[in-house]
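Missing here: one protein chain of the complex. Every other protein chain is in place.
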Amino acid sequence: MSVSVPQDYLPLFIQLALALGFVVMTLIATHVLGPRLRSRKKEMPFECGVESVGDARMPLNVRYFLTAILFVLFDVEVIFMYPWAVNFKGLGWLGFYEMLLFVAFLMAGFYYVIRKGVLDWEKE
Amino acid sequence: MTEKNTLVARTQEEALALNVPLQEENNYTTLNLGPTHPATHGIFQNILTMDGERIVSSDMTVGYIHRAFEKIAERRPFYQITTLTDRMNYCSSPINNMGWHMTVEKLLEITVPKRAQYIRVIMMELARIADHLICSSIMGVDTGAFSGFLYVMQEREKIYEIYEEMCGARLTTNMGRIGGMERDLSPTAIKKIKDLVYNSLPKVFAEFEELFDRNRIFRDRTIGVGPVSQEMAMSYGFTGPNLRAAGIDYDVRVMEPYSSYEDFEFDIPVGHNGDTYDRYKVRNAEVWESIKIVRQAIENLPEGPYYANENHYYLPPKHSVYRNMEALIYHFKIVMGEIDAPVGEVYHAVEGGNGELGFYLISDGGRTPYRLHFRRPCFIYYQAFGELIKGGTVSDAVPIMSSLNVIAGELDA
Amino acid sequence: MTSVKMTDAPPGYEGPGFFATSLDKLIGIARSNSLWPLPFATSCCGIEFMATMGSHYDISRFGAERPSFSPRQSDVLLVMGTIAKKMAPVVKQVYLQMAEPRWVVAVGACASSGGIFDTYSVLQGIDRVIPVDVYVPGCPPRPEQILDGLMQVQELAKGESLRRRESEEYRALLESYNILEKNDR
Partner (left out) sequence: MIDNQRLVEEIGGHFGEKVRQFGENSGILTFSIAPGDLTEVVAFLKEHPVLKFNFLTDITGIHFPDNEGAELCSVYMMHSWENRIRVRIKVFLPKENPVVPSLTPLFNAANWMERETFDFFGILFSGHPNLKRILNMEDMDYHPMRKEYALEDPTRRDKIDDLFGR
């Protein structure tokens, strides 16, 4: 096994530059070449062809926020699991117990959330 | 941002715990489904009031393609109204055509020969197959499976080829005449029909059913979704496959047999719960029954003329128009719409793709109907849609709509 | 040996190892071979469009495999079926919200002229509310005809000058349909 040197990353940087360059070029080219027409009606949100009524910025129920933040929480948990799963053998039993502990903490929180009824939408 | 953009809490407890203001009233979200929404097949508008993901209520607007069929029908001679019926339920136009011809024949008291009746049955059943194929496969598309649609579209094209062989058109067929058919089944048509009902369609359709019937995703999204009880179905005027899915075996073909339906052996499939999955299953079972009917009709096709000998109403054959004075006169009078119909009041119903398709015709003895009313099954049962989706999620509303098989042209007339 | 047919090269100057043409033509080719349709299907013609989209006729062969149901990402508005007067503002709104360059195809007799429905409730042709580029006759047109209509749009897209959409004539056309408002750019 060889040690990687900075030069080894050169192709990666070239690819990155090409990818970014393509995106930037396309954006600039479409702005320069593409015809454009602005009008009040065009910039309204598309509401299945009828004129939109009201404002999208209305007070949201806090339940949306709770659901969203809980989703993010458990989504991040999965992200932690990826590197752990890759190095599963290297980390050995200790790593396994650590992950078990981590999941247990989360599950305790999850249990609390369910007992509190945060995920029940229709709570009266 | 202003105060408007803040979070609010529903209960006092939440407001204290999260330090956000308490919401004074139920602030539901309003969502606009339609008129040009990819999930609504045809043009309907539903303004849904939502509590989170649950639909609280819906406000339905229809009439976006209202074309005033009934008004046009009052100004057209009888044979020209066939073109209007095509465009009503365009997924199964031959059924509409034949239904209209039979209504006029009832008014004129014409008996159609057996052979014509059998040809009509074949065409109507093929139309039913085409209608149900679209409905079932579009349900697949709406629940996320496109391949089923591609499978059965190929078969529908074969049905269209048979239509073309019979009348030259694919979709708006304008098939048949008052008093019979305009032409006999050609040998090519017979060959194509036999090939369809014996070889290609059963094979492909069995494969299609295999793809969906026990598909986990499809079942999860349809079983128990939008159930219709028997009482609700009756009260809302459901007919056709949607009614039969609720478990009521009402079928016009059996209840009031027309066009020799009493000669054929077939079952009426019924469902149990009337949910989306049952509607799908009933439609599929009906395709198999229709295949059975077409097989019987094509095997036992009686010999004889394919039109009634009614010079006043049935266009004379072209060769005699060129040689025979009387034929020329009749031809002219029929084409110019100068045939007076007797006074009468007729209601005739056929089993359309979506249910009881009725024609209520009042004639005052003139050349055009005095009043013609179409009983459009879609129009009547679509009003239950609002109640069916109540309490469900938006993702349920989409398969419910496609399983009801609402055809905009028929709905708005 | 491949059966894939390449698009024809536009007229230009060819030499050893290079090929020069105008930017207009290059962009024209790019646009015409990737037209994203917005199927505005209301009735019978919409069913024929389903056949056109399906496996038998396969509209994807013309670079239009991606039907866009939002006007923002679409190039061709295919209006298929009767447009009632109740529906006319919706068609106009959808057209207005499409990005430039945009083309409109009136598929079928109803969309072109009202067809057999000369009645109080039907709009007598969508060209009363929005400008139309291609009319496809038929009631309903066969899928081949719809494909032909799409190919006509391809021809239009191929030959269109890059400056057309900024010209005074185009502005006047839109103004005649009351599509441009006073302070629109």
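Chains here go by letter, A, B and C, matching the order in which they are written, and residues are numbered from 1 within each.
Please note the rule applied: a contact is a pair of C-beta atoms (placed from the backbone, for glycine too) under 8 Å apart; a residue touches a chain by one contact, two chains touch by 3 or more.
Computed from a predicted structure; not experimentally measured.
Student: Considering the complete complex, which visible chains touch the unshown chain?
Tutor: B, C
Student: Going by the contact rule already stated, which one of B:Pro94, B:Gly226, B:Gly358 or B:Gly409 would touch the omitted chain in the full complex?
Tutor: Among B:Pro94, B:Gly226, B:Gly358 or B:Gly409, only B:Gly358 touches the chain that is not shown.
Student: Among C:Pro71, C:Gly114 or C:Pro141, single out the residue that touches the unshown chain.
Tutor: C:Gly114
Student: Touching the hidden chain in the complete assembly: which of B:Tyr118, B:Phe266 or B:Phe379 does that?
Tutor: B:Phe379
Student: Contact with the hidden chain only, please: which chain C residues?
Tutor: Touching the missing chain: residues 85-86, 114, 118-122, 124.
Student: Could you list which residues of chain B touch the chain missing from the display?
Tutor: 62-63, 66, 68, 70-72, 74-75, 106-107, 232, 234-237, 248, 250, 255-256, 344-347, 349, 356, 358, 360, 362, 370-371, 373, 375, 379-384, 412-413
Everything that follows uses one rule, which is that only the chains that are shown with their structure count from here on.
Student: What topology does the chain contact graph adopt: line, ring, star, complete, or other?
Tutor: It is complete, because no pair of chains fails to touch.
Student: Look at the interfaces A-B and A-C and say which one is made up of more C-beta pairs in contact.
Tutor: The comparison resolves to A-B.
Student: By CA centroid distance, what chain is farthest from chain A?
Tutor: Chain B.
Student: Could you work out how far the Cα centre of chain B sits from that of chain C, in whole Å?
Tutor: Taking the average C-alpha coordinate of chain B and of chain C, the gap between them is 30 Å.
Student: Centroid from C-alpha atoms only, then distance chain A to chain B, rounded to Å. What do you get?
Tutor: Each chain's C-alpha centroid was found; their separation is 44 Å.
Student: Report the inter-chain centroid distance for chain A and chain C in whole angstrom, where each centroid is the mean of the CA atoms.
Tutor: The mean C-alpha positions of chain A and chain C differ by 36 Å.
Student: Please set out, as single numbers or ranges, the residues of chain A touching at least two other chains.
Tutor: Counting only residues that touch two or more other chains, chain A contributes 49-50.
Student: Any chance you could list the residues of chain C touching two or more other chains?
Tutor: Within chain C, the residues that touch at least two other chains are 90, 94.
Student: Contact residues on chain A for chain C in the complex?
Tutor: 33-42, 44, 46, 49-51
Student: Report the residues of chain B in contact with chain C in the complex, numbered from low to high.
Tutor: So the residues of chain B touching chain C come out as 35-38, 42-43, 63-68, 71-72, 83-84, 86-87, 90-91, 134, 149-150, 153-154, 156-157, 160, 170-172, 408-409, 412.
Student: What residues of chain A sit close enough to touch chain B in their complex?
Tutor: Touching chain B: residues 47-50, 52-55, 57-65, 121-123 of chain A.
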